[in-house]
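Only a part of the assembly is drawn; its chains keep their places, and the rest are absent.
Each chain gets a letter, A and B, in the order it is written, and its residues are counted from 1.
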Amino acid sequence: MSVSGGGRLPAALDAAMTALNASVHIDSALWREDIAGSIAHARGLARIGVLSDEEAQQIVAGLQQIAGEIERGEFHWDVDKEDVHMNIESRLTALVPAGAKLHTGRSRNDQIATDLRLWARRRAAELEQALLELAGVLLRRAEEHLDLLMPAYTHLQRAQPSRVSHHLMAWQELLWRDLGRLRDAARRLNESPLGAGAVAGSGFALDRAGVASELGFERPMRNSLDATASRDFLMELGSALAILAVHLSRIGEELVIWSTEEFGFVRLSDRFTTSSSMMPQKKNPDVAELVRGRAARVIGDAVSLLVLEKSLSFGYGRDLQEDKPPIFAAAESVLVCVRALSGAIDSMTFNAARLRAALGAGHMCATDVADQLVKLGVPFRNAHHTVGALVRRAEELGVQIDQLPRSEVRAIHPELTEELIDSMFSVEAAVERRQGIGGPARVRVQEAIADARVRWGLSE
Amino acid sequence: MSVSGGGRLPAALDAAMTALNASVHIDSALWREDIAGSIAHARGLARIGVLSDEEAQQIVAGLQQIAGEIERGEFHWDVDKEDVHMNIESRLTALVPAGAKLHTGRSRNDQIATDLRLWARRRAAELEQALLELAGVLLRRAEEHLDLLMPAYTHLQRAQPSRVSHHLMAWQELLWRDLGRLRDAARRLNESPLGAGAVAGSGFALDRAGVASELGFERPMRNSLDATASRDFLMELGSALAILAVHLSRIGEELVIWSTEEFGFVRLSDRFTTSSSMMPQKKNPDVAELVRGRAARVIGDAVSLLVLEKSLSFGYGRDLQEDKPPIFAAAESVLVCVRALSGAIDSMTFNAARLRAALGAGHMCATDVADQLVKLGVPFRNAHHTVGALVRRAEELGVQIDQLPRSEVRAIHPELTEELIDSMFSVEAAVERRQGIGGPARVRVQEAIADARVRWGLSE
């Protein structure tokens, strides 16, 4: 006995299901990968005798023709055929009768997993290339500005003297690790699901290893259930993209702050700013703000991917259709942000006068005074307190500590000579004293740039 | 002195900035609202004499003509004109010279804030309508199945006897609160930013109240900086959508489970399932899975909106361009999911035999036995332990507790008559005993349906 609901379905509800179900407007972005996977599968089927050599050749030719049609914009994508796979297979079968045999030993479940892995590998490579360009820009600008000093900030308060190139090299370090994450993700995902079938493998003696090899995969995936139902490669890529986007957003935040009239450290090129519809004098750092904004979206995309898989039982569930919009959007957002930032940083102008002026305030030498006292034998905590007293005294007098009456300074410690005082009050000397590995001394930054050139594989 | 970066910008970087900057492919979705806002603004400018009546009429006519062009698909959207505002204004100025005066006293900052609020109000109303449809389906199906019993589960374990209609009414309760959240959000955002200018209001004596009223807003926003720089209305709407999507996902999860061969409680209509490319026997509950999948994306969208605004200084920053993709996507996802679920629930079939069978196992009467003992004076915790012993005994014998030898049951308590035992072992009696407010007794569910009809404004 069963109790039916009757057929009172209004048209809008049917339309909603159609809208929910259709994916071709999204997954058609995978056409290159879908065709590459099908070609490899066809050749594999020929090797095990399911297709004759002639059939395989016809199928391959048909698929190549379809690729051409899509590239030239001549292909008719049909939403009624639901997804990229059915659109291409349907066209193929119209072109080549043997196309009806192509799906032998394959399921859409291993097919889409293959497409997505090929896609992810390609996008990771493009991102890697874009990161190389950005690193190249940073290294070049660091070299150009090797002698330009600036304050290092903590808590957005002036802290200690440093140099512009050291700051740019810090950005580069973050990106270097981002590159590592991308490469790790791309390496880990480079396995072939083809041959895993819908969930439990195939009854045909498919040449999984050969197909994997032809597609540039390192190996076939080791478990058919895992191969079709897992998307951790997308979660991992999404997370790597989110971390990278956070880094770009941090750079963006700095560009916004540095572009203010109050800081005035940099001036972005007109190509990366816009004016205002109401205030013609404005020169807004849009590139930097848009990068920050995109980062928010990439974080949301990464969250979508994590949430999507949470609590999914095995194997493949249709929920996984929804993995494509967030990962596609995240990859595109990050790629465009890396490139736009490359252009913005490449073309921006540093204002040496404002950078210099910023060094002359904020008691930038306080740490160096404390260090000097320590070198004269004062325990660090005591030296720290002494400098605190100097700063308070300077603020009473409305000056920076390096403008305090020398008599007051000399009174701190009997061994404090004029020469020592001059040295500890010089920002140039202060930066040069920071000679340790990873410090802002000129020679250290030069070495860091050279080392980075080698690591990134960027010739000068 | 300033240090320039030189003009070495490769074309790809320029293209990236263009891609990042352009928004017309996204914000053209706001054309209705943009035109409505411009018409109200034009009339307001006429009321204060900035435009002549004739100019205002020409502008209004021009804008109406543009609306027609867009609706008919004849409008040429030009990405070089960056956004929806400039596309429409540019066309307007071509049609009507006075169009060049339209932006007087207005900025894109208050303009886009107005567009977004009008858009959000419209989408909330559409969602409200869709929720009403879904509630209507639930109420009707609850009425149809008033007498169909089923187990209530906790921890996905059979717990106590209940009825299908009671379960459907629980879904309805969640949606009722979702409706409340949507209405609260729509009410709170219904204020007009127009006249707030770029950030600090306008030097013109704009008729903000009149314009607000014409656009159906409750009042002009009270602070120009807030009006242009705040997007909490999108965060709130996004969060309400995410909560609603979570609820839809919970329903989807139940439909997936109920559709398994193992449960077999419902059969979805063919229009809401798909088969497999490899396994022709499959009837997959795609609608339910896609709803779960979309919910993951909506959560990500809500996150994007929260993250986007976090740490934004005032006033307007270009980061806010990125608020549109997530909120547009979230609203569309939820709308399509509500409608598709309406169709799926409307057309699904309950399997009464499987529901009945499920009630006959799982020791569904255990609570009622404990309750009966309490009514005979046994303290609750002791009664609970006694029933635990019965269950263990039944499991030793490989039966349900209602199949235990009556002698063993009667031995529990001297006042336990055959009649009491029959009553406590009857699932029908058990459901009917649950007569409290909100309980599954038939009369209570009938009342609940009637009450819900009134609240939702749904006639029978």
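FYI, a residue touches a chain if its C-beta (ideal position, glycine included) is under 8 Å from a C-beta of that chain, and two chains touch if they have at least 3 such contacts.
Bear in mind that the values here come from a model prediction, so they are computed numbers and not experimental data.
Participant: Given 2 placed copies of the single sequence, how many copies form the entire complex?
Facilitator: Copies present in the complete complex number 4.
Everything that follows uses one rule, which is that only the chains that are shown with their structure count from here on.
Participant: Compute the distance, rounded to whole Å, between the mean C-alpha positions of chain A and chain B.
Facilitator: 32
Participant: Which residues of chain A touch chain B once you look at their complex with the stated criterion?
Facilitator: Per the stated touch rule, the residues are 1-10, 12-17, 19-21, 85, 103, 106-109, 133, 141, 144-145, 148, 197-198, 256, 267, 269, 271-272, 274, 276-279, 284, 286-287, 289-297, 299-305, 307-308, 310, 317-323, 325-326, 329, 335-340, 342-353.
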